[in-house]
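One protein chain is absent from this view; the other protein chains keep their places.
In order of appearance the chains are A and B, and numbering begins at 1 in each one.
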Amino acid sequence: MSAGPADPQRRLADNPFYVLGLRPECGRLDVEREGQKLLGMLELGLKSAASYMTPLGPQPRSADKVRAAMAELRSPDRRLLHEFWALLPPKPEPPRPQPPPKPEHDLEPFAGAFAAHGWKRP
Amino acid sequence: MSFASLLGLVILVLALAAWLLLLWSAIEPLLWLVIRRIVAPRGLVRTAATLARLCRGGFEHDLRGGSALAGALALAARGAHDERLATWLEGQLGKPGALGAAGVVAAGLIAASRGQRDAARDLMHNAAGFDAERAPAAARVVANEWLVADAAERGDWGTVMRLGVRRDVASAQTRFLAFAAARVRRQPLIDEPSATDAGLRWLWWRTPDRGRTRPLLLQALATPRVMHSRKPTPKPPEPAPPPLDPAEFAGDPVAYAQALHALWTAAEAAWRNLSPTHLAGLCKAWDAAFAGPALARLAARVQVLTTVTKAEAALAQIRRSVADDLAQLASRAQIPLSALTEAGGVGAEAGLLLRAELLTEVEKQNQALRLRTQQKRKLPAVEELREWNSLRRAYERAVLLGGLELRRLMFPDIHLHVCNYAVWLWNDRKEYGISGPLFRWLLTEAEAVGDEEAIVLQRKNVGVK
Partner (left out) sequence: MSSQNLVYVGIDLGTTNSTAAVFDGDKVTLVRNAQGSPITPSVVRIDARGNLSVGARARRFLESDPDNTRGEFKRLMGTAQALRFPASGAEKRPEELAAEVLRSLRKDIEDQLGFVPARAVISVPALFELPQSSATSEAARLAGFERVELLQEPIASALAAGWTIVDSSGSWLVYDLGGGTFDVSLLETRDGLLRVVGHDGDNFLGGRDFDWAIVDWALGEIERAEAVKLSRSDSAHAATIRRIKLAAEEAKIELSRVEQTSMAIAGLKVGDRSFDLDLALDRATLERLCSPAIERSLAVCRRLLAAHGVPDGGLTRVVMVGGPSVMPVVRRYVSAALGVPPTEGLDPMTLVAQGAAIYAATAGLEARPAALEPLRGCKLWLQYPAMSSDLTPHVVGRLVDRGASGSAVATELRLTRADGLWDSPWISLDEEGAFVAAVSLLARRPNVFRVEGKNATGGAVVIDPPTLTIVQGLTISDPPLSRTIGVATAGDDVRVYFERGAPLPARRTFTLQTVETVAKGSKESLIKIPIVQGEYDAAHLCRLVGALEISGAELRQTMPSGTELELTIELDRGGRMSARALVPGSGQVFEHVAHLLVPEAAPEVLDAQLVAIRGRLGELRTDAFRRGLAGVIDKLGKVEAALVDLALDVGAAKGGDADAAQKARRSLIELDATLESVELDRRWPELEKEAREAVVYATIVIHEHGLAHEQSLFAETARAVEKARMGRDPLELQRQLRLLNRLAYAAGSRDPEVWKRRFEHAAVDIGNTTDPAKAQTLVKEGREALARGDGEALRRVVQKLWQLSPGDPEQRRLGYDSGVR
């Protein structure tokens, strides 16, 4: 049994509670009710269901993710672990756009370096 | 016909032949230039390859490799990758006979043409490691040019400055890039004075594609020349606003640890800025969370959910996934294993995981090599090089992160199997070009770990007394 995805990047982003837009205190029926609703909305392609909020910003939602989230939360043992990782409140506002990382050198990469040799690729 | 006239004819013919031979040896060195400058840039793969067969002087030990190299240069010059031609070239390379550096560079160019840039880079480095007699200058020059171009395109100017002026292999192009970079970055080149404006212009003038290198020249000329090395004053990096602020959760150790964790693991490419201090801070935050609050929280929920899992067991699982994440994080950010081990607590657990992962990777590949050597399952020479590269990369990565401790630990097994492998390549397969550098590598490693027995053996193999 694993506590969510092995990829640390997805551990928060794919947490079932965030996917379903629920908090860890919610009841079992809430999981089914929300999941069912979201599946319906996604099937109809409604915009309001297309993304969900996490503490790190919005993520795209898909029917696969919703079904997996419901299955995960049905088992109390797994739910216990997911609850732990859903402690942080999802961010209310969309995140500020991140500035691109500053280049380390004051000389930009030379995009034409290969071409300058007459090598078209890579 | 009289004897004299016959003799005269013979002398005439001989003289003519000698004159032709002289003429040929005068123009033969030019032939490579013709191929590089005229034939290859037009993408004429087969023509270049055929012409290169005449370059006896340049590639006398490795005509096949030289021909493939010429072809590969032409392949690289084509607008789109042509798999048919690439395969044809590979076929030329795959013919029996030992592989030389020219062949390796050709394989590198083919790989690059297919978009396998990492593999190409490895192969170019391999070519640089070949013994001089198996590595014609022309091939080494191309390899170096490729490596420099590759570094320049990635913005790795340090490498450009180092390789660009390397003796024997530097070309006009690489020298220009190195000098221009040194000027702009206000850094000195090894054993080279900084270039004057006129010097820079001259170097630029000799680059094959002045149009493309011109902006770099202008940028370099715009930077004042510095005589002495002076480090650029590092500008304080502007802190990007974090997508999430752990300080908000300072009151709750569990939430704080999670927020910090999320910041480093989940935020896009945040690990690039991770320092050992940061990592230690993260480990400390988790240790504080695990010291009590996390268990209390879980225990409360176990009651509500009535799980089969006990709170302690759940905590252990969480702890394990945190350790997994920390190990992955350290591995990505290339933070030494010791930083994790010294952090203690969950950090030390992560250290053990990472250590095992590094060692296992090397052991797996080493075993595969051992098996193949033992069963004498041959691969095409270029593939042999690639397999070795991949093992070496895993090993060097383990050394980079694990330091001398892992180096010592891995070496006995590596030495045993790599040495057998190199011997197989040398004795049975006559691939001197590949196995020579293997012995040299083993010697360097043996010296680094102080394995006296291996040092003696490898000295003998390398031929150094």
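Following the convention adopted for this analysis, a residue touches a chain if its C-beta (ideal position, glycine included) is under 8 Å from a C-beta of that chain, and two chains touch if they have at least 3 such contacts.
Please read these numbers as outputs of a predicted model, since none were measured by experiment.
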item	value
Selected from B:42, B:214, B:272 or B:364 as touching the chain missing from the view	B:364
Touching the absent chain when the full complex is considered, from B:193, B:215 or B:412	B:412
Missing-partner contacts on chain B, residue numbers	83, 86-87, 90, 114-116, 119, 308, 356, 359-360, 364, 368, 371, 374-375, 379-380, 383, 386-387, 390, 408-409, 411-413, 415, 450-454
Hidden partner interface residues of chain A, rising order	1, 27-29, 32-33, 36-37, 39-41, 43-48, 64, 67-68, 70-71, 74-75
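As a working rule, only the chains that are shown with their structure count from here on.
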item	value
Complex contacts: residues of chain B adjacent to chain A	40-41, 76-81, 109, 112-113, 115, 117, 120, 145-146, 148-150, 152-155, 157, 173, 177, 181, 184-185, 207-209, 212-213, 216, 219, 232, 237-238, 240-241, 243-244, 249, 254-255, 258-259, 261-262, 265-269, 272, 294, 297-298, 301-302, 305-309, 314, 317-318, 321, 324-325, 328-329
Contacting residues of chain A [partner chain B, same complex]	1-4, 6, 8-13, 24, 55-57, 76-77, 79-81, 83-85, 87-88, 91, 95-96, 98-99, 101-122
